[in-house]
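One protein chain is absent from this view; the other protein chains keep their places.
Moving on, here comes chain A:
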Amino acid sequence: MSRNEIPASQYTKAIGNIVANMDGISFRYGKKEPYVLENFSLSIEEGEIFCLLGESGCGKTTCLQILGGFIFPECGKVTIAGVDYSRIPPEKRPVATVFQSYALFPHFSVMENVVYGLKQKGMKKKTREDLGEKYLSLVGLSGYESRNVTELSGGQQQRVALARSLAIEPKLLLLDEPLSNLDAGLRQKIREELKILQKKLGISMLFVTHDQEEAMGLANRIGIMREGKILQIGSGEDLYRRPVSDYVRDFFGESNRISYQGKDYILRPEEIGMKNEKASVPSLSGELGKEENEVILEATVLTVQFLAILKQYYVEWEGQRIKVKISSRAPFEEGERVKLFFHRLEES
């Protein structure tokens, strides 16, 4: 990323204000089809990165298309920057979408792609190319202006699509699975770049994905969706530590159910620590609690798997099999007696 600065005044930075709002939206793809979204509501705050997370078919892309104006809801209201846009076509909306497949115009050069939206605004050639330069350097593609977009790599195409959408200075940037077409290494890199860019511009973003790591890594707030409904909204940590349902919990990893002294505990494998006479290894991500809250279970190690950064154990306690993930320095072997310890945080 280049360090070219964009004056902060272009984007008023006041977190807390609502930039886009969906209220009571219902949508279906035909009169006889079931509702994809029913009485759906969502608010995006100014300057935040919001992520809609869910499996394919949960309605997250439909939600994006309604905000973009590509489809109109059956009922409900879409407001962007305080204006009702429910029935306004996409070309008149102050939002821009980065499509999953980028949808770059194959017959245009990189520059022509980036300035296309500015051209529609009736901007003069010189002015728009200057702006185009600025946004291209912002995404690190200076010098690529006259290249044909079909010659670019996936990552570069992604950046052109991003620059093209940013250039029209939308109130809200919509991203449809923005990183899913990239390979793993590049995905991490672009994720970082996107975050830095968002901070720099202060722009509000809504992106959808099915990848929980992507959601956690990029978003300030995540809304987890299932069958057209948002189950829970919160920071990544909220959803991980305080899920409101089994579905949300299982979306962010595995869990054990342990019945102890008449109570059910739901614990993630990485929230359990292990100790015996050899060593005491704390849990990877369990919360610390008071000594008297600690639960200790006497168990036997069934299997061990060495997975580089961690070790995965299956242990048996009173006929229950419990999965534990712990630092790979843990020395416990198969058949050994160990004590499991965790804090009583959640009871159900």
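Heads up, the rule we're going with is that contacts are C-beta pairs under 8 Å (C-beta built on N, C-alpha and C of every residue); 3 or more make two chains touch, one makes a residue touch a chain; residues count from 1.
The definition used in the following text is that contacts and distances are computed from a predicted model.
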Inquiry  = So one subunit is absent here. Using its UniProt record, which name fits best from "Extracellular solute-binding protein", "2-oxoisovalerate oxidoreductase, beta subunit", "Maltose/maltodextrin transport system permease protein MalG" or "ABC transmembrane type-1 domain-containing protein"?
reply    = "ABC transmembrane type-1 domain-containing protein"
Ask   = Of the residues A:134, A:164 or A:325, which one touches the chain left out of the display?
value = A:164
Ask   = In the complete assembly, which of A:103, A:233 or A:266 touches the absent chain?
value = A:103
Note = Missing-chain contact among A:35, A:72 or A:116 belongs to A:116
Contact set of chain A toward the excluded chain (per top definition) = 56, 68-70, 89-93, 95-97, 99-101, 103, 105-107, 116-117, 120-121, 150, 161, 164-165, 168, 180-181
